[in-house]
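Now for subunit A:
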Amino acid sequence: MPSSSGTSRRLPGDADIWVFVVGDMLIFSAYFAAYLFTGRMGSRELFLRSEQHLSQTSGLCNTLILLTSSLFIALCVHAARLGNLRLASRFLELGGACGVGFLLVKVFEWHSKLASGLTISTNAFFMHYYVMTGVHVAHILIGLTFLMVVRRELGGAQAPRMELVEAGGIYWHMVDFLWFMIFSLLYLMR
Partner candidate 1 sequence: MNITDQRICLWLVPGFGAVLAFAFLLFPGFFPPLSPAMSADEVARFYRDNVGPLRASMIVFNFCEVMFIPFFMVIVVQMQRMKNPSRAFAYSYLSAAASGATMFALADIAWLVAAFRPERSPQLIMLLNDLAWMAFITPVGFIIAQNFCLALAVYMDAQPKPVFPRWVGHFNIATALLMAPAAFALVHLNGPLAWDGILSFWVRIGTYVLYVAVMFLVVRSAINRQALEQRVAA
Partner candidate 2 sequence: MRAYADHPLTRIWLVLLLATVVSWWWGSNDTSGSHGATMVTGVALFTIALVKCRLVIRHYMEVKSAPSWLRWTCDAWLLLNFGMVSSFYWLAT
């Protein structure tokens, strides 16, 4: 069992997941750049007006849900490392439940936007809004699948492969912090 002390240099998870995570971070930066380019250089007024229609409260709820979920997943990895698999599984389930909660809030938010006639083709701002939140939701869905795989690993007969558990955590935290940036860019910043 690898030690959790901070002094020894150790790659969390495995190199494969980091290839994915670093690449995905760069891909998301491209989405952000496209958003900023359209919003700041071209349609400044349009974006300012459209941003008013987003609900900062549901954005806040989602942020709080996701960072709580990240805490649970971090605790899950910690508990699994100490060999407390029952506790690790509980933490994982709580984290996953928060992920589902995020989806529910998101669906509610999308529904209220669509109900007031704000669709993807309304204007450039909502194009970016739906694409970015949509891609992020796709990441949440992949992440939930990943968490289920980790849950199966924790509940298995053999000792769990820690690099897999850690990789699941790393993926989930990435989805979490990418949301921080989307929240900040789309919902808060003017």
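One rule holds for everything that comes next: a contact is a pair of C-beta atoms (placed from the backbone, for glycine too) under 8 Å apart; a residue touches a chain by one contact, two chains touch by 3 or more; residues count from 1.
These made the cut because all candidates are chains of the complex that A comes from, given by their letters.
Everything numeric in this text was worked out from a predicted model, so none of it was measured.
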item: Complex member in contact with subunit A (any copy), out of 1 or 2; value: 2
item: Subunit A to candidate 2 touching residues, read off their complex; value: 5-12, 18, 22, 25-26, 29, 32-33, 36-37, 40-41, 44, 56, 59-60, 63-64, 67-68, 70-71, 73-75, 78, 87, 90, 166, 169-170, 173-174, 176-177, 180-181, 183-185, 187-190
